[in-house]
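Only a single protein chain was left out; the remaining protein chains are all shown in position.
And now, chain A:
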């Protein structure tokens, strides 16, 4: 695997650790950390800090019923702990979970470019993009923050080259034209905290107002 050179910003790692990140961005964090030990270590450091705060926290007495439920549950083999699916090819487990399958359900966008929407809620959206070699990555920011994680191939723009595992963090003031590398089809996981631009089903007036 090539060296990852573009990592997650600190505030994203921390927002993920503390549970304040929406689903779409959480997906990018989980997918990047799955293949980046540097950011895995940063996330685990954040969790160590979270654990310290938890240790020093003024607690709230649990009910006696809770104690009974927990201790009764220890020998109950019917209790199932949910597992996230395993990685499938280039797709980390979190992406497999979001796809609901081992491969994306692509929809053509024209010019050989395809997309598969993974999630969409009031906090943002996540999708996979399929860009043939040498093609421009569609610019789909809509006034928000956009994270793009490369899962296969690469893309390059004015700010540099992004290979497998690299994540680009773009504000809408970044005017860039990413082009897929010639070596392979580029497959990216893209998440934004703004409504999708070219899905085009939702009338503008119905699009919710977002906090950045």
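As a convention for this text, a contact is a pair of C-beta atoms (placed from the backbone, for glycine too) under 8 Å apart; a residue touches a chain by one contact, two chains touch by 3 or more; residues count from 1.
In the analysis below, contacts and distances are computed from a predicted model.
Name of the non-displayed chain as stated in its UniProt record, restricted to "Methyl-viologen-reducing hydrogenase, delta subunit", "RNA polymerase sigma factor", "ABC transporter permease subunit" or "Putative ABC transport system ATP-binding protein": "RNA polymerase sigma factor".
Contact between chain A and the absent chain runs through residues 6-11, 14-15, 17-23, 25-27, 29-31, 33-34, 37-38, 40-63, 65-67, 69-71, 73-74, 79, 81-82, 84, 86-87, 92-95, 97-98, 167, 169, 171, 211-212.
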